[in-house]
Every structure is written in C-alpha cells, then in structure tokens.
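Below is one structure. I have some questions about it.
Apart from one protein chain that is not included, each protein chain of the complex appears where it belongs.
Chain IDs A and B follow the sequence of writing; residue 1 opens each chain.
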Amino acid sequence: MDASAIIPSVLTVVLAPLLVGVINRTKAIAGGRNGQPLLQVYYDLRKLLGKGAVYSRTTTWVFRAGPMASLAGVLLAATLVPFGPCNALIAFDGDLILLAYLLGFGRLCTVLAALDTGSPFEGMGANREVLFSALAEPALLLGLAAIARETHMLSLTEMHLKLSTGEWATSGLTLALVAVALLIVFLAENSRIPVDDPNTHLELTMIHEVMVLDHGGPDFAFIMYGAALKLWVLGALVTGLVLPAGTGMAALDLGITLGGMLALAILVGLIESTMARLRMMRVPQLLVGATALSGLALVLRFGGL
Amino acid sequence: MIGPMGPALILTPLVAGLLAFWLRADGPRRGLLVLTALAHTALTINAWRVWSETDVGSSALVVPVGAWVAIDATGLLFLTTISALFLGCAIYGVGYLGREKNHMHIDYQEHLFFSNEPEAVFTGCMLLFLSSMTLVCTAQHFGLLWVGVEATTLASAPLIYFHRQHRSLEATWKYLLICSVGIALALLGNFLLAVAASKHEGVISSLFTPDLIQHATQLHAPWLKAAFLFFLVGYGTKMGLAPMHTWLPDAHSESPSVVSALLSGALLNCAFLGILRAHQVCVAAGAVEFSQELLRGFGLLSMAIAAVFILGQVDFKRMLAYSSVEHMGILALGVGLGGAGAFGAGLHAINHSLTKACLFLVAGNILAAYETKAVKDISGVRRLLPLSGILWIGGFLSITGSPPFGTFLSEFTILKAALDGDHTYVAVAYLSVLALIFIGMAAIVLPMVQGEPQAGLSKNRPREALWSTMPPAVLCLLVLAVGAYLPPTMNAVLHEVAVTLGGN
Partner (left out) sequence: MHLIDLTLVLIMLANLALLGSSRLAACIQLSAAQGILLSLLPLAAGEHGSKAGILLLAFTVFVLKGLVFPALLARTLRMAHVRHEVVPIIGYAASLTTGVVILCLSFWFASRLTLPHPAASPLVLPWALATTLIGLFLIVSRKTALMQVIGYLVLENGIYIFGITLAQDEPFLVEMGILLDVFVAVFIMGIAIFHISREFDHIEVDQLTSLKD
C-alpha cells in the first residue's frame, strides 16, 4: 500500500459532486439553457446539512440509519477502485465481488429505509429498484469476470495495471463488449435514462427518486452525496477499462483518467438529452441484453479469442 | 447412349413447364402436359433398353467419370416409378382439370366458396416438379442432389395450394416451412460430408458419389457418421419418417388427389434416394452398422406411429397419408436390415408407389362423387362407382400386403431378412404393426365399399369417366404383374441396387 493509494479516495470524496454538476450542465446546454453552476451540488449539500429533519411516526430506527449506512457502504466501495496510475487503498484477490456487494449493501439499506416508511410509493419504487439491480448484477459480474480472465488477475487494482492499449489491440472485441455492458450497468445502477428519469416529478414513474422521497435535511444530503459517490465509483470502473492510460508519467495518466471521467459525464448528459426513457417492460430486456453482451465476452475469452 | 439422356430427361419437362406458364389456352397446355409425360416415359424406356444392353459388373456404376448427371441402377429404379406415375397422373390430371373448370367451387366441409389456382400455374408447376424429381434421381453429386430436393419442395408447394381455401393454405405453409428446415439440415449434412472427405492438406476430394464410394475408406469416420445422421433427419423430414412427419397428413390430404398421388408415390421416394446415397457411402466406408441401426430405429418408429393414427381415422385421405408414413418406415427398415432386406426395399419402393398412386386417384373419384371426406358418411361405393369400388378394394389389399399383389412379395422378403439376421424382436414388431394396420384400414375401407349409397346420390349416378378409371386400373394391374412375374432385367437392377446398399 503505497502513499499514492490515498489519491483515488481523496479525489472521489472531493470531486464526486462535481461530476453530477457536469451532467446537469450538459443537459442544460443541450436543451438551450444556461443551467445551474457546476458547483451547485456542493451548495445543495451545504444547505441540506444545515437543515433539520422531520421523521414520520410510522418509521423506526431503520429509517434513520438507512442513509448513513448506505453512505458508509459506498464510501468503502470507493476505496476499492483504482484510478489512473494510483492503486486502490484496499486491494486483495476477489475484491471485485466485494465491490459489487458493497454497492448492493448500500442499495439494501436504502430499500429497507424505503419499505420502513410504509408508503405504497416507496414500496413500488423499492420493488422496481431491486428487480433492475438483480438483472444488472450478472452483467456487472460477468463483465468483470471476463476482464479477470483476460488479465489473469483477480484484484481490481491488478487488473487495472495489466490493462493497457496492448491488451486492447489483441482482444479489443472482448473489452469492447464488456465496456458496452458496463456502460449499461452504469446507467441502470445510477438511475439514469434510459432506465430511470432523475428529473421526473411523477411518483408512479420513479424508481430511485421515489425511494428517497421521505428523507429530508442531513439524511437527504447523505443520500445525494452517496449517489454522487456511486456515480464516480462506477464511472471510474468504466473509464479505467476504456482508457487504460499507461504512459508512465503519473501526472499525465491522472490527467487522462480525469479527462475520461469528464467525457463520461458529458456522454451521460448527452444520452439523457437525446434519448427517452424506456417503457418499464423493456428495461429488463435491456438489462438481459447487457448480460448477454457480458456473457458473450466471457464465452469469447474461454473460446480462446 | 446414357450420357446425354440424363440432361434430356431433366430439360424436357423444365422447358415444357416454362412454356406452360406462357401458354394462354387450356387445350394446348393440357396437351403439352400429356405429351411431355409421354416423352419422359419414352426416354426412360430407352434408358432401360440401353441398360440391358450394357455389360454390367456386379457392383460397378455405369457412370462416366466426373459426370454431374447420369443414370445408375438406383437412379433408374426410382426414375421408372416417377415416369410411370407421372404419365398416369397426367392423363388423370387432364380430365380432372376439365372437370374442375366446369364445376362450382364450394368447400365440402364448410360450404364456403373458394377459387382455384390458375391452371397455367398448376400445369407449369407439375412439369417443373417432374423436372426437379428427375434431377434428384440422376444427380451424381451430393450438392446437386440437394438442389434438386429443395427444388421439388418449391415446385410442389403451389400444387398443394390448388384449391384456394384456408385449410390447404395451412397445409401448404406447414409443408413449406417444415420441409425447408429439414432440407436445410440436410445441407449441413452435405458440408459435414465435405469435411469428412477433406484430406490433410485442406484440399478436399469431390462430393461426387462415385468418387466418394471409391475413396470411402479414407473418409474421416466421425464426420461421416455425423453427416449421415443429418442426412437421415433432414431428408427424412421430406420423406415422412416419424417424428418429422407432421406435415405429411395435412399436405397429402388437403391437396388435389392427382397431387397427392405424385407426392406420396414419387416425391417421398426421391427424398429416400438422398438417404440411400449417403447410406451407399457408409456401406463403402465400413460404417454400415451405424447407418443400419439408425434406419431400423426410424423405420420401426414410423410404422408404429402410423399404426396409432390409422386406427380410428375418420378421413380416408388422411388414412392414405398415414399409410405412406408406414410404408416409408418399411422402406427404411428394409434397408436397415441388410441382406435380402435391401432387395425387398427396392422392390417395395416400386410396389408402394404404384399402389399408393392408384389409391389416391380412386380416392379422388370417391371424393368427387360423395363430396365428403368423412368415412362414416360414405357407403356403397361399389354400387355408385363400380370400377372405382373394385380398384379401392384391390388397392386396399395391395397396400396391406396381401397376395397375389407385389407388395406381399416385398414385405415378405423384408420379414425374411429380419429373421435371417437374428432380429427377432424387429420381426415381431414388424408383423404386429402390419396386422394392426390391416385391421385399421379394413375397418375404414370395407364399410365404405359395402352397403347402399345415400338416397340422394344414387339418383344422379355419375358416369365413371375413362380418364378417371384407366390410370388407376393400369397401375393396379402393374402391381399384380410385379407380384406374378418379375422381369429378369428388373431383377438384375434390383440386385445391383441391393449390393450397393450392403445387401444381396
């Protein structure tokens, strides 16, 4: 564990809300507006932390603990992901499974808190969220398994080190398929279009938003921050796969990876501006399609391509 | 010379068929149909004459090296049945088309009006059908054989849809799709065979049948066996072997009787020829136990399923269709038993084709007179249609294998082969299925013939036209003749065919 391993975690904690700001700004510009300032999410977080919270009488400690627990889960997950030339803070064989399940733990806490309110809206949102995540999980794990098989390493950090432009030249097909599958998982897990519309105000159409409808004040700040962290974590995963910077100069690598994250955020913003949200029935099809792509990549690896 | 006769046999009906599409008047077109049938028969008789004059070795194929189409023993056998059948059906067909023209088209079962296909399409497709079947019989290259079998499917689909109503459309769709899928699997078998024939450097020897048989021991055995399996399943779908036979009852019962006769009597044999060619290669390569076992299995299964569906059948044309499934099973069983069974199978192919065509043509007469396909509504055929009644009984006796018809001889030969080869269980199953089918068919045919026709029908007793009774009568007499006396030339050809199939 070298000293530079702290950098990814620091960058995550500091820059994650900026990513959300970039997405929002891109959507605004694409829509012909000026849009919010890039640092708006920071201002929102500060505002929310200063507020008080109102708790319904039907809720229990689960509701109060949910946001904090889910944030803790996502923060831990952030320590597992390498970034650019820096290794992750915690790395061991099989940590990719721990990553998937830490994100799942975060989701579990949010879902439990939602069910704890006893409101039908939250229950409906929890149902959909769990369904879609259950379908997205094989896509994520199979994709990571394909990369693991490709690089013959079982730890995210070491996989990241092994990936280089050379790997893309020899087995670019497999990596391209995994990249597309991971992008779809990224969109699904972060509740972006085409899976979920983060700007909708109709509860019946919400998936993620409706689960956190009843939280207020610092709880909502935790949730918003947790969502930004999740965006960064999964984004770092995708960027690390697509842009394996290995020039040898640490600062340049870091710059390239940061540029990649920025490009990813702009891409998400553009996708949100151009596409409409899929019908609820079609989302499982999309996710199974992502699983099929990951499965195909894994099969290609085993087939000796 | 046998050389140019192969292409002549194929091209004559092809050109005539294209001409038939173009002709406007019905008269000349029907004349063209009969003329082409006569020319085809003449060429086939000429082929027999050339064959009997050539000095033939015991297992040599009289085929020029590298020829794409040529007439060898197996091809000649099947070609003869096709030619004879087509001549009979052409004469019957001319009369049939004439009658169809003059009658109102009301569906017998649902009393709905329908229209017929244009006669030009019917006649043209009949001739193209003949041409493609000839191609199958004379092809000496597996790829060309495949092209021919697929062409027969495509040429016969419009024929099934002659009466344009929804039941025949349904039958046509099932036929088209299931047979095309089956034949696509046979194409895969073709490619597997090519892999089996490839030498180590990557350059393959050809897929010409004589070449393959000559170099058979050098073929890669696992790929050859896989190829045979795909040929059996693929061409078996077209042939009507169970469990791929599901299209057969519908297609053969909904099409006009002329077409059913050709489908049952000629087309199924052509599909069988595809399997036989693959079997010939297996025999020469030494994988004969594998192919024979598969053939026996499918044969017995087809016979059993046919028996199940014949018992208690309510539609007499469907009964005839299932009987075709049964006899295809007998053919496969015969070849699968080896020894005298191969000889019996060759003879049975001839007998079955002639008998089934006769039965279907007579069934057409009965359908036209009674206007129903339900067995329970038909009685007194021998009073209303005397000649057809006699032929119906004669055909029934023949198809169930009663002496003195030729079918008795062929089925008995196959039974003898089963007992000779120590396949006792096979023989027992064979006999019991034949008995079941006899009982089932007797329960359907005999009540139809006996008794009195319904009151309304006997008043306007239809005159039996010559065109409707002569062809089936001739076919029935031919089966009787084969049962009584087998000409030595034919015996020699059958013997030669049996040797190539691993028998004697």
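By our rule, a residue touches a chain if its C-beta (ideal position, glycine included) is under 8 Å from a C-beta of that chain, and two chains touch if they have at least 3 such contacts.
This is a predicted model, so every value here is computed, not measured.
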Contacts of the unshown chain among the visible ones are A, B
So which of B:21, B:48 or B:173 would be touching the chain we can't see? B:173
Specify the residue from the set B:43, B:207, B:449 or B:476 that touches the hidden chain. B:207
Sort through A:35, A:123, A:255 or A:289 and give me the one touching the missing partner chain. A:289
Considering the entire assembly, which residues of chain A contact the chain that has been omitted? 169-173, 177, 284-285, 288-289, 291-293, 295-296, 299-300, 302-305
Of the residues in chain B, which ones touch the absent chain? 141, 143-144, 146-147, 150-151, 153-154, 157-158, 161, 164-167, 169-174, 176-177, 180-181, 184, 187-188, 190-192, 194-196, 198-204, 206-207, 220, 222-223, 249-250, 253-254, 309, 313, 318
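The working rule: only the chains that are shown with their structure count from here on.
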From the C-alpha centre of chain A to that of chain B, how far is it in Å? 66
